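Of the protein chains in this complex, all but one are displayed in their positions.
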Amino acid sequence: MKAFYSFLAVIVLILVAIIGGSIANLHFFFGIIIPYVAFVLFVGGFIYRIIKWGRSPVPYRIPTTCGQQKSLPWIKQAKIENPTSALGVIVRMASEVLLFRSLFRNTKTELREGENGPQLAYGSAKWLWLGSLAFHWSFLIIVIRHLRFFLEPIPVALQMVDSVDSMLQIGLPQIYITDLLFLAAITFLFLRRVCVPRIKYISLPADYFPLLLIFGIAVSGILMRYFDKVDLISVKELALGIATLHPVLPSDIGAIFYVHLFLICCLFVYFPTSKLMHMGGIFMSPTRNMISNNRMVRHINPWNHAVEVHSYAEYEDEFREKMKKAGIPVEKE
Amino acid sequence: MAKYKLPKPGELSSSINYNPPAKDWMDIPVEFKPATYPAAAKEKDLLTVGFPNAHQWTPEDEDWNLPDGWEDTVIKGIEERLSKYRSFKLFMDVCVRCGACADKCHFYIGTGDPKNMPVVRAELLRSVYKRYFTKAGKVLGRLAGARDLDADVLKEWWYYFFQCTECRRCSVFCPYGIDTAELTIMGRELLNLLGLNINWIAGPVAACYSKGNHLGIEPHALKSNIELMIDDIEDITGIRVNPTFNRKGAEILFVTPSGDYMGEPGIYTCMGYLMLFHELGLDYTWSTYASEGGNFGFFTSNDMAKRLNSKIYAEAKRLGVKWILGGECGHMWRVLNQYMDTWNGPADFLEVPVSPITGTRFENAKSTKMVHITEFTADLIKHNKLKLDPTRNDHLRVTFHDSCNPARGMGLFEEPRYVIKSVCNNFFEMPENTIREKTFCCGSGSGLNATENMEERMRGGFPRANAVKYVHDKHGVNMLANICAVDRAAFPALMDYWVPGVGVTGTHELVANALVMTGEKERTTNLRGEDLPGKEGNE
Partner (left out) sequence: MDSKLKDLLEKKRSELVSKWIDAIISTYPNDPSGMLKNKKDRFENPIGHTITNVTQNLFQALLDEKSFTDCKQLLDDIIRVRAVQDFAPSKAVSFIFMLKNVVREELGKEIRQNQIYEEIFKFESQLDDLALFAFDIYSGCREQLNQLKTDELKRMTFTLLKKANLMSEIPAQEFEHKELKFNL
């Protein structure tokens, strides 16, 4: 049901885009106004959210320590899992952000019951790690590839990404590996939310919607490239115009392009208001991005207010006689 | 006993097609099942520490006697905490419900109750956050996963935030490091605004505040408890150790959880400290004012934790010691490691700890000036400063339980292992995914080791016990070593139930049994008065 609502929402968006794409009078609105608005909302919203998080201080240094602490010189410290240096934190964060280190933990060896007693087996949970990694990385490469529409001349590095990505050399235009991976990964991530009971149980519409929206973007993009081919020259003209703040509206791009573009704009607008902000949030997580040098350097809490305590003097006043009797030294005889 | 619903004929043994419709968690009201929750806090204990809205109530009551306008208090409380804790705000926002944490919680594994999945535990709070603090939640309501705050929600919070041991295991697996402990801490702070604590926490907090330790042992009684141990030590070793109390000018202040003063087997660990320090000739003192290393305030609110914790530095300053040594305790070390310096530091009146025996400078504690006893002892053993006879522990086949807090809030893994392996010849690790940073909680942490919720504890501790059972069956393990007072209090029951035949010991009890003291008589029994291997019937 929750997935259905999300599905419905995406369908409505697609219909809106089709209308926009097929009525020429609306092209200016859908091709130029909405992208600008969406971009501004995305950047502005993203920054706003980061600032909003940033405004709350980090009162305590609370890294989750996943390895041996630094203590005695002859005990080997886990410099990344329990970092005491900025470099260690950077590596830890990099492995979190780039390799999804914590998700990877799920893949540890498991001891299972086999025919002849317990057997070591390699984890079933690595699929989540693999799926997310494929999803995020191919998404990133696809975004980078798209820069070729916004740049003239196209930088060599971009061309290289392009040729590596299409090295399978199948089809015309050549199929991108990331397109395939991306579709596979997103399908996996969606199916797991629908099919795995535990994941289904915890999923909200806000979990299905972005997946379906991104799926819509991917499918419309693929349709445009491989099937209902659009005029790339016009697309580039539009993209360059937008990027250089001199927008021009080419005459005939095709409705499918407007669907693609509109869904991307929706994603842009939706992004800062949603859980997708984990993209920014991951960098700010205090359990991961703090140096674990708690006992070496004092961490300052900006609102460390005074609290009422039970002082020694009060304590002694209450127990003085008993303490004296027991031979425990006191301040006031 | 709760209402026992009379089963329909055929219901008990019918097996097929009994699959109740899986309801959304929001539609399942919380049910207070007997023996699964701790008793409510007593009014007088909350008054002792000046907590708001102290009142008499019980969880089974329909009406919890909440103060007028309580919803407002809670919403304002959330707002205040969002502005004070980036962790709270971030963790409310960034969860993608990927499910990586879902099956990592020992309470979930042991109960199968979906609200014990860390992600859902967080959603209990997150749903209210969404409703009052996000546009989507205000507009879309339930569709955005938001819900109104009402008395049922509050009861659900109470039930499930006092069914989380703040062990942080889920946090290890979360791709964003979302720490359920942090959210449980916030949840409990909010509940405390309304006077809704549990007795097992509020009682010790009040006792610790006014008397210096959780058990409420007064100074003279504390001294006599330790004297009782001294007598036992003399019986066993022929040596009379001579500790001092509240002595000014000592080099080291020693602070340990109060569980070590009274309960069994905690007292044997305490005897271990006494013997070790005596053998070293350490210039140290106990304190009756700062006689608590643990901190049940931490399970109440950060402010309460700070109030209790203040005594340690205050006492170190008053006595003029150089540095502080801390005993074996779990959450105590989370607090000492990650909070104390921030709350009550800087401890500039102390010196960087230096072991007077080996000369080792504890650079890792140069700011807090507080050293963990296993760091201290591991250093001694490494420098060959102790004469040890591990064969005295030969009747033991030992495994080590990493306590949650020193594991995931500190990273103390090798020190206790090094110490244990030096004093025991038979040491066996539990399976890899149940130790170190992936260690399973005892099921009784964060103030939940009451007796009235025994069944809940048995379930929550089942994953841990199950791993112990594995090494018990495979290697004949018969002793579960640990470095935590709550472990020592809670594990005996857990072991008796799930893995009979496995005992529980603190690490320094093992040390003291192996320690050959200068001038000691030939030992025939261990600290528990049991015959040593090969010495049976010598008396």
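Order of writing sets the chain letters: A and B. Residues in each chain are counted from 1.
Quick note on the criterion: contacts are C-beta pairs under 8 Å (C-beta built on N, C-alpha and C of every residue); 3 or more make two chains touch, one makes a residue touch a chain.
If you're wondering where the values come from, they're calculated on a predicted model, not measured in any experiment.
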Inset, instruction - Determine which one of B:L228, B:L280, B:V354 or B:I381 touches the chain that has been left out. - result: B:L228
Legend entry - Residue among B:G112, B:G359 or B:G519 touching the omitted chain: B:G112
Legend entry - Residue in contact with the excluded chain [from B:E43, B:E455 or B:E520]: B:E455
Legend entry - Omitted-chain contact residue, chosen from B:D61, B:E234, B:D348 or B:D496: B:D496
Inset, instruction - Could you please point out the chain B residues that touch the chain left off the display? - result: 4-5, 7, 12-16, 18-20, 22-23, 33-36, 102-104, 108-114, 117, 224-225, 228, 261-265, 267, 431, 433-434, 451, 454-455, 458-459, 462-463, 466-467, 470, 489, 492-493, 495-498, 500-501, 529
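Methods note: only the chains that are shown with their structure count from here on.
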Legend entry - Contact footprint of chain A on chain B as seen in their complex: 22, 25, 50, 82-90, 93-100, 102-103, 114, 117, 119-120, 123, 135-136, 143-145, 168, 171-179, 182, 209-210, 212, 218-220, 223-224, 245-248, 288-289, 302-303, 306-307, 310-311, 314-315, 318, 337-339, 341-343, 345-346, 360, 362-368, 370, 375, 378-379, 382, 407-415, 418, 431-433, 437-438
Inset, instruction - Sort out for me which residues of chain A touch chain B in the complex. - result: 5, 49, 52-62, 64-72, 74-76, 78, 81-82, 96, 100, 102-103, 105-106, 108-111, 125, 128, 132, 196-199, 201-207, 273-275, 277-278, 281-282, 284-288, 292, 294-301, 303-304, 307-312, 315-316, 318-319, 322-323, 325-330
